[in-house]
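All protein chains of the complex are present and in place, except for one that has been dropped.
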Amino acid sequence: MAVQLEQIIKRFPELLQLQQGSPATPIERLQAGHLATASEMIFVSDAKHLNDAKRGGSQIWVVQTKLLESMPKPWPEAVVASPNPYLAMAWIGKAFFPSRPGITPVDGIEKHPSAVISSSAKLGKNIKIGPGVVISDGVELADEVIIGANSVIEPFVKIGARTHIHPLVFIGHSCEIGSDCEIKPHSTIGGEGFGFAHDQKGQHHHITHYGRVIIEDRVHIGASVQIDRGTFDDSRIGEGTKLDNHSHFGHNIRIGKNSILVGGQLFAGSVSVGSNCIFGGRISSQGHLSITDNVHLMGLSAISKDIDKPGKYGGLPLQTVMDEQRTRAILPLLPKMKKQLTRILKKLEMDDE
Amino acid sequence: MAVQLEQIIKRFPELLQLQQGSPATPIERLQAGHLATASEMIFVSDAKHLNDAKRGGSQIWVVQTKLLESMPKPWPEAVVASPNPYLAMAWIGKAFFPSRPGITPVDGIEKHPSAVISSSAKLGKNIKIGPGVVISDGVELADEVIIGANSVIEPFVKIGARTHIHPLVFIGHSCEIGSDCEIKPHSTIGGEGFGFAHDQKGQHHHITHYGRVIIEDRVHIGASVQIDRGTFDDSRIGEGTKLDNHSHFGHNIRIGKNSILVGGQLFAGSVSVGSNCIFGGRISSQGHLSITDNVHLMGLSAISKDIDKPGKYGGLPLQTVMDEQRTRAILPLLPKMKKQLTRILKKLEMDDE
Partner (left out) sequence: MAVQLEQIIKRFPELLQLQQGSPATPIERLQAGHLATASEMIFVSDAKHLNDAKRGGSQIWVVQTKLLESMPKPWPEAVVASPNPYLAMAWIGKAFFPSRPGITPVDGIEKHPSAVISSSAKLGKNIKIGPGVVISDGVELADEVIIGANSVIEPFVKIGARTHIHPLVFIGHSCEIGSDCEIKPHSTIGGEGFGFAHDQKGQHHHITHYGRVIIEDRVHIGASVQIDRGTFDDSRIGEGTKLDNHSHFGHNIRIGKNSILVGGQLFAGSVSVGSNCIFGGRISSQGHLSITDNVHLMGLSAISKDIDKPGKYGGLPLQTVMDEQRTRAILPLLPKMKKQLTRILKKLEMDDE
């Protein structure tokens, strides 16, 4: 099962340059610096990782090129320079040491006979379909798609090549998922939005939602995420965007490309988020707002108006990160400030109104 | 597939009055004003929608009756007056242009043979049961119930007529769901509550929960919602209440009729909410509290004591919406206020305590 160092370096020549050691060095697996044994490859991006690396026993280090000069001798047996060791770790892991939950092989059967597949579904090549999966009428799966056990794919859904739907996922009718996407368990893609008309008796009547959810290529969707379909327009998640677990995106959500939204987002309907945004955890947004590209938000922020200008913001109401940190620092001082005010008013013989 | 305008108007005579145009006008589908083509029906509730309508190309407008006077000529080919165009959209959509996720037909089979149905279950007429569904012992399904693929219905659950359980839903034993309800994917109705007794060693022992969850008629429950069963009493969601995605309601929750709670609610145990309440997103409540009827809460509010008086509240601690908005507006000013206090104390030669 070990991989020769040479094979790895040849695969990613721009990312890996051998500095020292035998190309034939066998690598058993990737590992964290402080946990590693001799034949496990580790990744050293900065000085902190260098300390971890010394605590462990790895003899195969991938080191940030700029760190090489300051790296004390003796070096480990094999040293590989990289302009981006963390990216090297991602690519080497995926290519040579894969470990993916959500596939659930049972006795080597690729398309499990317990799956229910409509006669009108169109399936590409080398598709894996787990036990209990439901593939409804008119679904189209491109080559090498994986559908995890007990997932439910509704009519006319299209899923692009190599996309991996984990077990126990729901994808509503007519939605489109791009290539090289990943959707983790218990997510609901394309449920109807929460829109109601109200009558004179105070009763609420659900609005039919005709839009779809469109997920572009290379999108990651975490576990227990809900993305509602649009009322008439489509909801859309842009190419390369990554959404973490435990989030809710209301109807007509639009997110641009290569944005990263960590866990716990809660977006009301008709919100638009730009490209290259980075949102911390547990962010909330009111409906019908627009956030431009390149916006970074602190965790726990609440969006209550449009953000037109790229930048780093936080809080409720939103302000710059620096200003929000100043506001937060004052909060524990409020009781003291209140007492000071009372003393001042008294001294000045002013009333307390 | 097109529907004649006349058919629609005849179905809802109190809601729709033809002002202009041929009763035979064919309608292909409903649409948003700005996106519409000639044969798509649109809905104009206010002046803003009028602008959207002009941008699009629809020739079949349902217009709020009061707007007709101010609507500039030339009118589109067909104009229908309505006292409530948004309600008209809800009803027309449901009756004539249905589009529902969560049904998952496979090859036209209504009761899929892969479903596991107990011999002691009682099924009404015209029921649809998706692939992989589990209907346990003693379950009773009324007429026209739909159970989506891979959902699990535990023993002795009763489900009322026309209720639609989406795929991948869990309903715990003995719970009762009313008529005309909807429960979206990945919701857990009737799990046990989070109640523990503690022993002298600091270990926690789970309390058995004997209550049920009772969902009354016309309730909507979003995706990934948890409603725990009561300890001895039942948890209960009142008639016509609508709960959005991504919420947790602890044991012994009680919610009245026709309330609307948008996404991200988190309620500890034994909370009681009244009727006709409207709660914004991401609201939290401590346990054992009671909120009266007709309470509106701003998103992100936290309930830490009973609310006895109808009104609009927000914040933590709760205050009126107007006061809460004033408090929020001050937060960015706190660092400046702190500096002002320091200057004043210095000027008055007072100490900083």
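We just call them A and B in the order they show up, numbering each chain from 1.
Going forward, contacts are C-beta pairs under 8 Å (C-beta built on N, C-alpha and C of every residue); 3 or more make two chains touch, one makes a residue touch a chain.
This one's a predicted model, so the numbers in the text were calculated from it and none came from an experiment.
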Open item on the list: Just to verify: which one of B:35, B:68, B:95 or B:134 makes contact with the chain not shown?
Closed with: B:134
TODO: Identify the residue among B:128, B:164 or B:248 that touches the chain left out of the display.
DONE: B:248
Task: Full-complex contact with the absent chain, from A:49, A:128, A:162 or A:184 - done: A:184
Task: Where the unshown chain meets chain B, residue by residue - done: 114, 116-120, 132, 134-137, 150, 152, 154-155, 168, 170, 172-173, 186-188, 190-192, 194, 196-199, 202-210, 224, 226, 228-229, 231-233, 247-248, 250, 266, 268, 284, 286, 302, 315-317, 319, 323, 326-327, 329-331, 333-334, 336-337, 339-341, 343-344, 347-348
TODO: Would you write out the residues of chain A that touch the absent chain, in ascending order?
DONE: 29-32, 35, 84, 86-87, 89-91, 93-94, 97-107, 112, 114, 130-132, 148-150, 166-168, 182, 184-186, 218, 220, 222-224, 240, 242, 244-246, 258, 260, 262-264, 276, 281-282, 299-300, 328-329, 331-332, 334-335, 337-338, 341, 344-345, 348, 350, 352-353
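To be clear about the criterion, only the chains that are shown with their structure count from here on.
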Task: Equivalent-chain rotation between chain B and chain A, CA atoms, steps of 5 degrees - done: 120
Open item on the list: So the centre of each chain is just the mean of its C-alpha atoms; given that, what is the distance between chain A and chain B in Å?
Closed with: 27
